[in-house]
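What you see is the complex with one protein chain gone and the rest in place.
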Amino acid sequence: MLDYTKKEAYERSGLKINPAKTCQPVGAMYAALGVHACMPHSHGSQGCCAFHRMFLTRHFKDPAMASSSSFTEGSSVFGGGSNLKTAAKNIFQIYDPKIIAVHTTCLSETIGDDLNALIQGIDIPDGKYMVHTNTPSYKGSHITGFSNMVASFIQYLSVSSGKTNGKTAIFPGFVNPGDMREIKRIAELMGVPYTMLPDTSGVMDSPMTGKFMLYPKGGTTVEEIIQLGDSTSSIAFGKFASEAPAEALSKKCRVNYDLLPLPIGIGRTDEYILALQKITKSEVPDQLEEERGQLVDILIDIHPYTYNKKVAVFGDPDTVLSIAEFLLEMGMLPKYLVTGTPGDAFEQAAEELFSKFGVVGCKAKAAGDLFELHQWIKEEGVDLLIGGTHGKYIARAEDIPFVRAGFPIIDRYIHSYLPLVGYKGGMRLAEMITNALMDRMDRDCAEEDFEMVM
Amino acid sequence: MLDYTKKEAYERSGLKINPAKTCQPVGAMYAALGVHACMPHSHGSQGCCAFHRMFLTRHFKDPAMASSSSFTEGSSVFGGGSNLKTAAKNIFQIYDPKIIAVHTTCLSETIGDDLNALIQGIDIPDGKYMVHTNTPSYKGSHITGFSNMVASFIQYLSVSSGKTNGKTAIFPGFVNPGDMREIKRIAELMGVPYTMLPDTSGVMDSPMTGKFMLYPKGGTTVEEIIQLGDSTSSIAFGKFASEAPAEALSKKCRVNYDLLPLPIGIGRTDEYILALQKITKSEVPDQLEEERGQLVDILIDIHPYTYNKKVAVFGDPDTVLSIAEFLLEMGMLPKYLVTGTPGDAFEQAAEELFSKFGVVGCKAKAAGDLFELHQWIKEEGVDLLIGGTHGKYIARAEDIPFVRAGFPIIDRYIHSYLPLVGYKGGMRLAEMITNALMDRMDRDCAEEDFEMVM
Amino acid sequence: MKTIHKVLEKYDSKVYKNRKEHMVEVGNNDNNNEIAANVRTIPGIITQRGCCYAGCKGVVLGPIKDAFLITHGPIGCAFYSWGTRRHKARKEEGEDNYLQYCFSTDLQESDIVFGGEKKLKQSIQEAVDLFHPSTIFICSTCPVGLIGDDIHAVAKWAEKEYGIKCIAFSCEGYKGVSQSAGHHIANNQLIRYVIGEGDREIKNKFSVNLLGEYNIGGDGWETERLLKRIGYEVVSTFTGGSSIEDLKNAHKANLSLVQCHRSINYIAEMIETKYGIPWMKVNFIGVDATMKTLRDIAKYFGDPELIARTEAVISEELLQIAEYMEYYRGKLKGKTAAIYVGGSRAHHYQALLKDLGVHTILAGYEFAHREDYEGREVLPFIKMDADNKNIESITVEPDIEKYHLYLSEEDLNRLREEKLIDYYEGMVKDMENGTFMVDDLNHYETEELLKALKPDIFFSGIKDKFVAQKSGILSRQLHSYDYSGPYCCFRGAINFARDVAMGIYTPAWSYVKAPWKTAPILEGTLGGEAVC
Partner (left out) sequence: MKTIHKVLEKYDSKVYKNRKEHMVEVGNNDNNNEIAANVRTIPGIITQRGCCYAGCKGVVLGPIKDAFLITHGPIGCAFYSWGTRRHKARKEEGEDNYLQYCFSTDLQESDIVFGGEKKLKQSIQEAVDLFHPSTIFICSTCPVGLIGDDIHAVAKWAEKEYGIKCIAFSCEGYKGVSQSAGHHIANNQLIRYVIGEGDREIKNKFSVNLLGEYNIGGDGWETERLLKRIGYEVVSTFTGGSSIEDLKNAHKANLSLVQCHRSINYIAEMIETKYGIPWMKVNFIGVDATMKTLRDIAKYFGDPELIARTEAVISEELLQIAEYMEYYRGKLKGKTAAIYVGGSRAHHYQALLKDLGVHTILAGYEFAHREDYEGREVLPFIKMDADNKNIESITVEPDIEKYHLYLSEEDLNRLREEKLIDYYEGMVKDMENGTFMVDDLNHYETEELLKALKPDIFFSGIKDKFVAQKSGILSRQLHSYDYSGPYCCFRGAINFARDVAMGIYTPAWSYVKAPWKTAPILEGTLGGEAVC
């Protein structure tokens, strides 16, 4: 398994091996799926759209519907304008969405299609919308694309009417529907009226009803996006995924925002609740306080199994950083943090985290890949690996317990329904981690050390 | 590991080997902990109380407070009346409970202490209560003890005032606090006012607050138990754990009851919701329907991994039966069902389940033990083992994936906070089962069969 | 035609006209079942098609275990095609296997602006340093073509610089109209730079190439097992589980077996032209189909002992599966299926379904050409359009040294006339009148046809799998076998039957409708009061 990976360091500047990121458009597609009755549209070769739909479907085990401009060699030479025009006509005609959300691809970006101009030239039916975002695959990652798409919804649609509507805009970041549900549940418990954008709950974790719905019940409505301009404030989770939309809303409609880390773990969920409390100015309800206390209780109970355990975490930057802080709260050492997404902010934030908790010997890398992470692990081993499916090869090669968390998880089920965020998500993540470590103890120990009580 | 267990059948009538049950009093203690400000009291030798507290604490990782009559050899000869009298005095004096819930032990039962008479002779402070139940360890199991204690609360306390209070009495059975929370959440979503007895949520999964509370916030209050007599109806989960209290309430206060199976899986949660709907006569809310649809969706998605897989399940009778039905819903074969609790009803119910789903070659045994279950497994193997901690030896001996569910789980953490009941619990259980099976595939497959997508 | 009309109704005239040509009610049309295929998808239509890169890298080249395949472009294309097709390959002693790895030049904006060749060269150097591969493939993605990177020049440079084999594939995603273009491009380079280079000794005159078999779920291994059991030597498999060395020797076989006609027919033909080896369309999917295939192959070789051994093996394998086939046929008989897969399986699987008593009522290909539907007899009548013309079509000449005939020209011509070799009859001849054949079946049509035809099973891919299932119809992926397999030959038929039966009979289906949906609330309340 991965026999070619050796521990000896080797500086690479060309080859990316076993990436920990993918390209912008898939993120934009996921974001657009979180808008109700929206057709995500990939402006490029149809293979992009197929790949992205495939990947989202494999992670969520639910249909990921999107259309494509189906570029041919001709369009690549002469520009994709007519493709987009035809596509828009057909999409509104056949699939009748409320809104088409176009994202570009490396193809249309390289040939320089001016989407603003193209869309202005399209005859959009009354009451329908068409927006776009630029998602060149050769910049950033799927997280950038997600962020760009959310920001573009706002830039296109949100309007400030001059008076606030008392709602808080919530930008959940690139998380699962189960996480979005949990973020909303907390806001509801705190009594904060909100609009979440995007909201893939009900879309990418939709129930079996015996009837396929091209546009399932979930998703932020266009009206809600428009009214985001009247939000009292906004909460943005994750610098990488959500700063851009929060900034866009701030710029366009003067809605102030709190940029928070993804609310995984105690401290980061606390931050979310404090931000909500700043809005309501009322007491935190017992239920949340109880959940918090339960999570603290659990972490104290499990500390003999987690303390000082070395963990490698890879995945999306906001997710990795928040999991890392939760690990630190559990007394674990987030030995290696790797994201494929580029951005110095990741490494800075990681360093701040290490020094906040006073841990040494941990390292973080943005724009990294799993080959290098694996080299690090070979150089100095870890007790646990956390990340998406692609980590399974390393886990098997090095015989390390592996907890699947983040995106993409394409070899397991059910994960997208259940949260990692919030105190409840913390219980779930703590259980996964503890079970992984304890199962390993039970597997590896001598027969006389196989314990009934642990 | 368990090297002495051989597959050859051997009829035993004396020796119990590796039991799948324990004795009545621990169940009574657990039930009493689900009453607010109640001191469970063990009338017997102090070792019983110590053992029970130890075991409950190990399962829940929370304090299990209870007192004992601390019999000496003298009390064993002359009866425990004076011990109980002294105990009551001291308990009210020092620990100031609202109510003392006495259960007997094999010791006090064998010497024939008449608890009714003894309690009548005790000077109970104003506004305080003292109740008892008989829990001879040599009959039934901890489930019987639980059931008896709950029934006794009703017999002692519940009063019909002549007019109903519009509430439904819910008897959750011997389940975790996480399950009780989920049962209550469903009732709340359905708009059914209820009193749950017992309710260990908030008691045995209490939050860390920095302050120990002898009587944590949770638990059914004595007032609520009294008012159970005015319930409009009652829902009792599990024939073994909850029929007796429902029957007691019916007899004493003429409250009709629905005896339902523990709501694990789709069909059995449906039954619960239909029973609630019978009360409200209104629509089932979208949220529950969505959760249900999600669970159905999940089961269809995972069926290639679950279908026809053979499973051995052991534990408490109501739990085992409901897990078995959920397994059948997943297309799995509940090959062996074993409970240590005696009672033909278990085997009957299992047979009905097998024939309802048209499966053959499955067998069930009440008053069984893990030695025999292990023999069966040696005779014909299974793909999965489900039960409490004590199954881990079999799982290791036979190298079978093992999902911990039920009581007791004394070698893992967090399980008691999260439900197995309801559609949400179904997602959790389905995830545990699927992960166990898929992890095993990933462990055992040849390198060339190690799959990125599953 | 009512069903098709009802589906087409929603389209505007332009789309209507276009799509009408792609939808055939078999035997019930004025056009002799002619179908439009291999033409561009209309923008905005939700097609399931992928791109040229997917066909080249994903389908044909991906399975070659020891080709160090660098995707030259932004990260996405490499990432999506990493481990996502189930082309299995064993690492054998002395062979490389890079399938657990994903290699990309991960082009950044500056590379797009200033050109990516430098980074590609750097990547090759790093690949050589870290992995010491004997062969490097370079696959380009959309922007590479546009910015004008000369990957072929880089390949030549690398061969010279490192003394390795390096082949470039200009398989930019926008080329052609589907994955099909990529197959062709891959075929071209393999015939140019790989096939014919080997000098492995072939010990057995009953030697075959297995073309268009990508070892999804282990199909290739099972087919090889069966062929070897009868007495064949499998010289090369294109390309499932193969090493470059295997492919290099393809010119030494005495017959090419073509499983997936669509993706590999170029190589099949060019091998024949260049090396004299005829090809035979085979089908190892389905019990009857496998028997027929084995007998056809034996007939080609014409050896009495081989023929006898073929019959003996068939009998033995049949015996092994008979009981199971009967069991599953009992479970599946009378069910109906719709199939929409790639460029071959929609045809192949009809045979297996028929074995199981399942009636295929709708079938379509994602990226096939007309001959895959109608048979190679339509080849002369297929019009080239701009999209197709852009895909290079190469011609080869006989290789005087390596050209060899197993049968006489006379015998070959006889077999050609019998359509035993060098012929594919297409799908439609195996479809019953009144069933439907649809090319490039798109999402809207899928939804409508599933509603109209109500098949019990929809065989397709991951993108539409859950569309079908949400509407209550079992769907199984026939691209990736839903992570099961093998499905081919005799034993595979049982795996397939088991998987389909479990899908249909899985109890969860019976819970789709909540009981409170069917049992009305007996009593209602109005304004807080009971009304009955």
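A, B and C label the chains in the order they appear, each numbered from 1.
Going forward, a residue touches a chain if its C-beta (ideal position, glycine included) is under 8 Å from a C-beta of that chain, and two chains touch if they have at least 3 such contacts.
Every value quoted in this text rests on a predicted model; they were computed, and no experiment measured them.
Asks: Counting contacts across the entire complex, name the shown chains the missing chain touches.
Replies: Within the full complex, the chain left out of view touches A, B.
Asks: Consider the whole complex, including the chain that is not shown, and state which of B:V35, B:A88 or B:A101 touches that chain.
Replies: B:A88
Asks: Just to verify: which one of A:S13, A:Q287 or A:N308 makes contact with the chain not shown?
Replies: Spelled out, the listed residue whose C-beta touches the missing chain is A:N308.
Asks: Which listed residue (A:I111, A:V192, A:L328 or A:I414) would be found touching the missing chain in the intact complex?
Replies: Only one of A:I111, A:V192, A:L328 or A:I414 touches the chain omitted from view, namely A:L328.
Asks: Quick one: say which of B:S160, B:T209 or B:N308 touches the chain that got left out.
Replies: Of these options, the touching residue for the absent chain is B:T209.
Asks: Which parts of chain A are in contact with the chain that was left out?
Replies: That gives, for chain A, the contact residues 266-267, 270, 273-274, 277, 281-284, 289, 292-293, 296-297, 299-301, 303-304, 307-308, 328-331, 357, 446-449, 451-454.
Asks: Residues of chain B in contact with the chain that isn't shown?
Replies: Residues in contact with the chain left out: 1-4, 6, 10, 12-19, 21-23, 25-26, 41, 44-48, 50-55, 57-58, 61-76, 83-84, 86-91, 93-95, 105-107, 109-111, 136-139, 141, 206, 208-214, 340, 371, 390, 393, 410.
What we mean here is this: only the chains that are shown with their structure count from here on.
Asks: Could you put a whole-Å number on the gap between the CA centroids of chain A and chain C?
Replies: So the centre of chain A lies 33 Å away from the centre of chain C.
Asks: Determine the centre-to-centre distance between chain A and chain B, using the mean Cα coordinates as centres, and give it in whole Å.
Replies: Averaging C-alpha atoms per chain gives centres 39 Å apart.
Asks: So the centre of each chain is just the mean of its C-alpha atoms; given that, what is the distance between chain B and chain C in Å?
Replies: 53
Asks: For chain C, write out the residues touching at least two other chains, lowest number first.
Replies: 82-84, 91, 469-470, 512
Asks: Scan chain B for residues touching two or more other chains and write them down.
Replies: Residues 289, 292-293, 296-297, 300-301, 447, 451-454 of chain B each touch two or more of the other chains.
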